[in-house]
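One protein chain is absent from this view; the other protein chains keep their places.
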Amino acid sequence: MAIDLTPTARARRVAEATRRLVRERILPLENEHAGDITAAGGDSFRATIQQYSRDAGVFAPHAPVEYGGLGMDMRDRAPVFEEAGYSVFGPAALNIAAPDEGNIHMLAHIASAEQKVRFLAPLCRGEVRSAFAMTEPPPGAGADPAALATTAARVPGGWRIDGAKQFITGADGAGFFIIMARTAGAPGDRGGATMFLAPAEAAGIRVGRHIPTIDRSMVGGHCEVTFDGLQLPDDAVLGEVDEGYRYAQVRLGPARMTHVMRWLGSARRAHDIALDYSAGRRLFGRRLGDLGMAQKMIADNEIDLAATRALLLTACADLDAGDLGATSTSIAKVYGAEAIDRVIDRSIQLCGGMGVSEDLPLSRLQREVRPFRIYDGPSEVHRWSIAKRAVRRAVQAREEESR
Amino acid sequence: MAIDLTPTARARRVAEATRRLVRERILPLENEHAGDITAAGGDSFRATIQQYSRDAGVFAPHAPVEYGGLGMDMRDRAPVFEEAGYSVFGPAALNIAAPDEGNIHMLAHIASAEQKVRFLAPLCRGEVRSAFAMTEPPPGAGADPAALATTAARVPGGWRIDGAKQFITGADGAGFFIIMARTAGAPGDRGGATMFLAPAEAAGIRVGRHIPTIDRSMVGGHCEVTFDGLQLPDDAVLGEVDEGYRYAQVRLGPARMTHVMRWLGSARRAHDIALDYSAGRRLFGRRLGDLGMAQKMIADNEIDLAATRALLLTACADLDAGDLGATSTSIAKVYGAEAIDRVIDRSIQLCGGMGVSEDLPLSRLQREVRPFRIYDGPSEVHRWSIAKRAVRRAVQAREEESR
Amino acid sequence: MAIDLTPTARARRVAEATRRLVRERILPLENEHAGDITAAGGDSFRATIQQYSRDAGVFAPHAPVEYGGLGMDMRDRAPVFEEAGYSVFGPAALNIAAPDEGNIHMLAHIASAEQKVRFLAPLCRGEVRSAFAMTEPPPGAGADPAALATTAARVPGGWRIDGAKQFITGADGAGFFIIMARTAGAPGDRGGATMFLAPAEAAGIRVGRHIPTIDRSMVGGHCEVTFDGLQLPDDAVLGEVDEGYRYAQVRLGPARMTHVMRWLGSARRAHDIALDYSAGRRLFGRRLGDLGMAQKMIADNEIDLAATRALLLTACADLDAGDLGATSTSIAKVYGAEAIDRVIDRSIQLCGGMGVSEDLPLSRLQREVRPFRIYDGPSEVHRWSIAKRAVRRAVQAREEESR
Partner (left out) sequence: MAIDLTPTARARRVAEATRRLVRERILPLENEHAGDITAAGGDSFRATIQQYSRDAGVFAPHAPVEYGGLGMDMRDRAPVFEEAGYSVFGPAALNIAAPDEGNIHMLAHIASAEQKVRFLAPLCRGEVRSAFAMTEPPPGAGADPAALATTAARVPGGWRIDGAKQFITGADGAGFFIIMARTAGAPGDRGGATMFLAPAEAAGIRVGRHIPTIDRSMVGGHCEVTFDGLQLPDDAVLGEVDEGYRYAQVRLGPARMTHVMRWLGSARRAHDIALDYSAGRRLFGRRLGDLGMAQKMIADNEIDLAATRALLLTACADLDAGDLGATSTSIAKVYGAEAIDRVIDRSIQLCGGMGVSEDLPLSRLQREVRPFRIYDGPSEVHRWSIAKRAVRRAVQAREEESR
């Protein structure tokens, strides 16, 4: 059961090619689309940069080989995704942006052969985008998944889905939706949930406004979506009926980690910018980077980056070994989301007035990463579940001892 | 030498009137101008809300009575400015926004009778805005004031000023500039600096681009300004020649504290929004505000707000007693700037997805306050000067003992 | 309702006299008793240093004038207690150590004339010590006062008290006990509690072992105490039957604040030691205190000391104005306890190897203050109550709005 955390030689080659691609072709384009709220330049820009990525041989590193991907495991994805995340558009270029990346991962594990042909294949090729419709407006599913309020009711020949969703990333322009709906129980008790695959053009799907979140790099935005009498056939069910919560776990652990990989790249970029500034700026007759308080911030950045990467790889090893990684991915997610935010904040501080101006991309990077302490489970919910497992172990140990 | 920190009854009345003004007339207008980069709705909007403020009897609380102000000391300003700061436009409405507020304070202390009539009087009435031109592009004056590179050279009948400034708040549309220029020594040694008063229309003043900082509420932006052969007569000198650094201290201590007052209002607003959300949102079958990790964030907000206010009042007492308050204002500034940022960040976290959406004003408030950890002296520079004074005391004590 | 936070001229004189007393007479004695677990040199040492304090005119500053004290209010106590706390034995010298100091405060407010003569008067004079018997072993009263399990039952001519207490400071050698016992309801619901005054020699009081806590400076230790059929007459009731929880509030708020005052003195001493070390030690060719990372720690110490003092005075103003200060004393207690611990920890770090050796008193000071984050209500319980009040306000505001 040896677990090798070193990326393979191939992964190192792909990471290096991604590094060059990002620096040479993606970063120069980034500023052109800085303020675009319909996000990241939209789909035609996305098609352009995806072609760059195909040319560089780094497209879809996570997708199954039979669908044109590089078939990388989590450990190998880590350095590649980190390099892609160096630009806020890098993930779109490699077709590894949320939510498509996580959807590809889940469909590869769960979808039927037919569903793979219809939904997974074009998604891997970048021909369509997808959305994962789980989060709901209060008091529905969010930090507490058991609050799921959207329902899927049996109707002749299939299902009828009704409910409201929000913060549905990439919904505007998505080719299809993966929908989480309640098929047993009532909101508040866990009951049963089922996942459905629905083409965007199905009657009964309405994509509403883009919620104006502070991050801007997701193509298709974070949208409100309504299902109003959406009718789906039986073969729209993804996997088994009532197994939705379990499948969500298959998606959520890896999706958390790929988020960490990408934002880790953003944090490293901020740190690089601050280092370069610290190397060039003189203050009080000395180089800024030689002043003790600046050195403290620089060292804390290095520590935070190293710890994030180390926790990430530990969790990837769990996932690659077939474990759900419930605790290790929660730990890497909480630590990573908070550390990444700290790194960018310190980088801003190091750059002084320039740090809070948009002449440097630092404040933009911070806007992109701040929500990650909330998306994919707020830090508090992950801490709660980490603690619950630890206390449960201790309670069991006490019970065993008292027997 | 009794120091009474309680605001007077008049200050409490003015604060309460400001509270009502902000809630009833200013906040409803705030969102209309949320994204305006030329800032805060511009001058005509400013004129409108200043009239509201005159109607409410709370205009220019800090300005001398002979120029139509309420003549309040620092202690009395604190609760009034905090109420004004509850809206990002409140300070403009009361004519207590930076940099005018600090300029009024300094001119009232230093300007000649003639200068007061020409520059201070219209500024107090809100007829013109002003700018304080001290900060320069690297390697000039910034965190290190001794790096001052703009020069004022003696010419027949006056002075000739040359140099570049940046981050000059309110420069675009200002009626006049207070200019800090070197009149002795060379950049890097302290030498001597002098302040000059210059009408905006003087030949040789060029207001350049708005630096696109993340904060947006300052009317007139943060601009690049160039002085190119600007000729000024002798009576343009503010106070004495070569005394500019000393006058800057007169301005900087109070200006730091009024910044804290205003942003403290913003932080309290964020906390109020998060409290309201915590009171109404239910999660895991309980009220969000009753969950332990939410309670921790709420309590830490209350502690940070209370500590900021307590340190602020301590520093105000020093200033009102005629002390420069070098240490107490540095302490209140560092603690306040960091605490205010933490309060807003926790408020965002408490509101979850809503917290990072612009449906709530939290992220906007954070953009406004983040730069304050850098403006008016970065936290690191204030810590450095606090420590320097403490170590100097200890060195002197050792020397006395060893005698 | 002007609140003047400046200590009176008398308080400043007494503080200065205390400063000299501590430096000249108490500190030199401190090390002789450093490791004594029966604590602080015991009662004969205490009598000696109390005489020094009488000679200096600073004895019992908080006690009523009619009982030989100086009758100071909370605001005036602050600087005096802080000076006393500079030595771990200073509070015992001034007769302002816990729990006597808090007991004097409470008895002065609540005791009958007869009880004052019998219990308060000798306590003020330092002739006896006292103990406050509230905390119980789990699952009894502690962080949750409503868990009170010790009972007082009506018997002919008085009351019979049964129960176990722990962490009873000063119990070993105390002249009398103030006992909190349940007179209504059952553990877990609040019900009613009553306070009783019992001479130590009463049959049925058993003082058990000293709990070996890490702090050592409390004369009489932190003991286990058992009440086993303790019979007390009716006039042993302190105040009214069933009003014990309310009286506890009278004691707890001020007692929290005097703890902050004393430990603030300890923290300042640690900071002074570290400053002196930083002024004298050279490292990498420079003075330690001129290195940036040392400056950061020094400045953070100054900020923590200033913020603790400012919050303390704010709470004292509330208490002197007759308010219970529930929130302001909780805030000052939480912030103060944590800040004091941080200050001493940073001081240790600044002194390097010397910092963790007992050649300097820093590690001893840390042992004394660490428990304060737990005693008098753990930080978590105070945060919980601060948050509960804030959320209650928000809930009420929502309810009013929805009417």
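Each chain gets a letter, A, B and C, in the order it is written, and its residues are counted from 1.
Keep this in mind: contacts are C-beta pairs under 8 Å (C-beta built on N, C-alpha and C of every residue); 3 or more make two chains touch, one makes a residue touch a chain.
All of these numbers come straight from a predicted model, not from anything done at the bench.
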Have a look at A:L311, A:I344 or A:L365 and name the one touching the chain we're not showing. A:L311
Of the residues B:L291, B:A326 or B:A397, I need the one that contacts the missing chain. B:L291
Give the residue, chosen from A:G57, A:G229 or A:G280, that touches the chain omitted from the document. A:G280
Among C:L120, C:A152 or C:A294, contact with the omitted chain is made only by C:A294
Touching the missing chain, which residues of subunit C? 135, 138-139, 142-144, 147, 166-167, 188, 211-215, 222, 281-285, 291, 293-294, 348-349, 352-353, 355-359, 363, 367, 370-371, 373-375, 378-380, 383-384
Residues of subunit A in contact with the chain that isn't shown? 1-6, 272, 275-276, 278-280, 287, 289-290, 292, 294-296, 298-300, 302-303, 306-307, 310-311, 313-314, 317, 327-328, 331, 334-335, 380, 382-384, 386-388, 390-391, 393-395, 397-398
Counting contacts across the full complex, list the positions on subunit B that touch the omitted chain. 291-296
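Rule of thumb we're sticking to: only the chains that are shown with their structure count from here on.
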Chain whose averaged C-alpha position falls nearest the assembly-wide average: B
Roughly how many whole angstrom separate the Cα centroids of subunit A and subunit C? 51
For subunit C, write out the residues touching at least two other chains, lowest number first. 292, 294-296
